[in-house]
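Here the complex is missing one protein chain, while the rest keep their positions.
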């Protein structure tokens, strides 16, 4: 059967089903079913449940529900208020002032949260009212928050990295550690943007209302301690090898419960809400992953990924050209799909090409996380846009416009890791090297 | 023309997969193009634990499994993973002769037929310090990935640790793990020299991969094509054995090249391990019953 026809047929089927509003996970299942029933002679149903059972009960994936649960608990604590109180005193002198609490707040919170939207919602819950009360320019408040929230995916822990690691058999711990430097770099780019903007628009940033002595600043920083302790527990245990990424997720849940308990925000009600909320969100992702696992199997039977990889191989595309092509492709896809669907849907096809060209899989994982971050803030489908629409009542188009400069900075970040791959690969190798010595 | 799919769990660069590809080419040639087998390496179709079931229920026609993965279900499949029972390539071939009739019977009961087996390189002990006797293994953090490796840990007093393959390099580097038993080639593929320093070539056992077909699918082939499959399988078994031997030598050389000490076990270590082997063989026979007893008896007679 002509491979181009199969590919076109499946893309069209997916497009119709998704556009008609079918739930994504079910759409993937339906498409896999069609692919196998039409283009192969294998028994479809048995293969479907066999492969879904295998992927849904895989130990490596257990980090996912645990990090989701941790985020749900922290969302219901006073952690973000504490962070604002701890950070604000330090920002009064930097051009842009309290706007930086958005970026730094998200950067720090990203180190305990696995998701972009959760980071955006948790930090925004605190900074939006505070910054509005002080009359900071609305576009910048919203735009920097939308962009910085996406750091939740790049700075470990990261749900996207878990999904990618499981799909490709790449060490999740390595991916996590590989995201640290690019994450900090991207945060710095965002802060640089705020500084430059403030210098170009003098007078638009309100004067500081409070002054602090150094002593007061240091004293205020105590509010950051619970967050720092959680970061040390989760990332520290991975880096030192006390725990694997999965186990660190379990530690994270216990740590988050402890923080909530110490702050007095742990009640039966909040525990119940966080547990059931996490169960539902994990289930939502699990259904998509199940659909994708089956679609991947179906595509394996049709032989499409292999032929496509061969074809790309014959075209003699260089690694750089392939990355550019993929980036454009993912940016377009990211306008319409959520990040997890984007990755699981394309991995079966893309991975063989990447392996063929000898591109480092940890590096490619970080690249994918960056393009998924872009997808969070591109309309019409972007989770950070949805979150901020819910919180501020602004139109999605407005929010996307305010976040556009940060989108461009993410493109810059991709260019930086392309020309300096060591930004991604150095730290994970360091981890291995140090401990071995 | 008939088309078969062959899911395998091992990567495209593994010698097992290379042998599968050659087998598929042979089948195509010998059957005059009547049967074409597509090899899906690296668990790209079904994952390792799913492959037997996929063949059994006709989701695919042919598959490759590590025999000891089926041991929990049918104990006699694990004869080649009984530590220190058959500890060389020659012994492994003999053991297969003793094992094969029983395996054939069990597979037939489930509507399948075995085509050929290929042994992995023999299992050795990796560690981060000198291991001169089994007592030196006491208290080490030992990777347990199968019932046999877990039991060895218990018997030598090591602490069994479960680590998934993807996290292994990090676990070795950070000391979550500091000893294990696996083949030279698996150790090389995992770059164990990033975390461990010693390899003792104990040749504890030689696990085997089995390539097997669904009988319904096989019966649908005409007699000439069936014969082509069987002939290609016989050739693949011979070729696979030779490839495995080459792999053993190459991987040991690679370990040494990367700074590991590749050593034969000391007489004391060997004696200690053999004692453990006697215990494990007895335990295994108890579990495997009359069939298991027959395999071991026949093997020892050869």
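Order as written gives the chain letters A and B; numbering starts at 1 within each chain.
As a working rule, a residue touches a chain if its C-beta (ideal position, glycine included) is under 8 Å from a C-beta of that chain, and two chains touch if they have at least 3 such contacts.
Simple rule for what comes next: contacts and distances are computed from a predicted model.
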Practice problem: Would you mind picking the UniProt name of the chain not drawn here, from "Phosphoribosylformylglycinamidine synthase subunit PurL", "Electron transfer flavoprotein subunit alpha/FixB family protein", "TRAP transporter small permease protein" or "Putative respiratory nitrate reductase gamma subunit (NarV)"? | Solution: "TRAP transporter small permease protein"
Quiz prompt | Sole residue of B:18, B:34, B:53 or B:191 that reaches the chain not shown, by the stated touch rule | solution = B:53
Quiz item: Considering the whole complex, which of B:159, B:266 or B:281 touches the chain not shown?
Solution: B:159
Exercise. Have a look at A:258, A:284 or A:359 and name the one touching the chain we're not showing.
Key: A:284
Exercise. May I ask you to list the residues on chain A that touch the chain which is not drawn?
Key: 17-26, 29-30, 33, 45-46, 48-50, 53, 56-59, 61-62, 65-66, 69, 71-72, 75, 115-118, 121, 153, 159-160, 242-243, 246-247, 249-251, 253-254, 275-288, 290, 336-340, 372, 376, 380-381, 383, 386-387, 390-391
Self-check item: chain B residues that touch the omitted chain in the full complex
Solution: 48-49, 53, 56-57, 69-73, 110, 141, 144, 146-147, 150, 153, 159-162, 164, 176
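Methods note: only the chains that are shown with their structure count from here on.
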Quiz item: Any idea how many Å lie between the Cα centroids of chain A and chain B?
Solution: 39
Quiz item: Contact residues on chain B for chain A in the complex?
Solution: 5, 38, 40, 44-47, 49-50, 53-54, 57-60, 163-167, 169-176, 194-195
Self-check item: chain B partner contacts - residues on chain A that touch it in the complex
Solution: 42-43, 46-47, 50-51, 53-55, 59-60, 165, 169-174, 240-242, 244-245, 297, 300-301, 303, 348, 431-433, 435-436
